[in-house]
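With one protein chain withheld, the remaining protein chains of the complex are depicted in position.
== chain A ==
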């Protein structure tokens, strides 16, 4: 059974992650596609964003909101290449 302090700490991380998601949606990005989850004591932030500038904004927001926490990020920029083949739908 966890100590009460640990429980509070755990809840605190959950709420901080929730606030991060709220902020990403509410601010300049309107970003709902970035996922932030608590895994093994760290916060994992993943997703695809429309531009390099959006990625920088997401990462800055993550640093501000989750300051002091272990954070792993894998946020990539959408690819704009032309497809090299089509799918045949007989």
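Rule of thumb we're sticking to: contacts are C-beta pairs under 8 Å (C-beta built on N, C-alpha and C of every residue); 3 or more make two chains touch, one makes a residue touch a chain; residues count from 1.
As a convention for this text, contacts and distances are computed from a predicted model.
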Choosing from "Phosphonate ABC transporter, permease protein PhnE", "Metallophosphoesterase", "Integral membrane protein" or "Na+/H+ antiporter subunit E", the absent chain's UniProt record names it "Metallophosphoesterase"
It is residues of chain A that touch the chain not shown, namely 29-33, 35, 47-51, 53-54, 78-83, 85-90
